[in-house]
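Here the complex is missing one protein chain, while the rest keep their positions.
On to chain A.
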Amino acid sequence: MHLHKFEKIWLVFGMASLALFLLITGFAAFWKGTHPQSHIETIDPQNVEAHEAFKPENLGLQEVADGKYTVNIVASAFNYDFGTDADGKAVKRIRVPKGSTVLFQITTKDVVHGFQVAGTNVNMMVEPGHVSRLETVMKNTGEFTVVCNEYCGVGHHQMFAVVEVYE
């Protein structure tokens, strides 16, 4: 089979790009541990409180070790439940120091929701019956808005919170 010289060049270019992309994807998956956020861990959406992480007293931000945090959230139409503060008010703002490792654990009681900390790599789909987890290092300071990015109903736009990363 005869191939034009240029054809050979762009075929090699295309295949090399594909190989490179696959290598980087493989590196991210097997070396850096990037995996789907829902690890096929199931939960009863009617009774999320039965799960240790989603007991009302365990919701919200917890420091589990030096510089390591866990944030447990229950999403429902149309609210993110981060637990309550000392005054009994619903928490809508969490603060973590820069460089801390934060594990977000979230589930939903009703429909599919999204959980995106806009401006960071935290972006998960939250499906009823599943627990979504994502661990990240908060590299940059700032105020990041948490938004629901899966349309969940008329109050979709009311689902928000703030993650503040301070120096």
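Going forward, contacts are C-beta pairs under 8 Å (C-beta built on N, C-alpha and C of every residue); 3 or more make two chains touch, one makes a residue touch a chain; residues count from 1.
The rule is short, and it goes like this: contacts and distances are computed from a predicted model.
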{"item": "Protein that the absent chain corresponds to, by UniProt name, given \"Sulfurtransferase TusA\", \"Xanthine dehydrogenase family protein subunit M\", \"Cytochrome c oxidase subunit 2A\" or \"ABC transporter permease\"", "value": "\"Cytochrome c oxidase subunit 2A\""}
{"item": "Hidden partner interface residues of chain A, rising order", "value": "2, 4, 6-7, 9-10, 13-14, 17, 21, 24, 119-121, 139-140"}
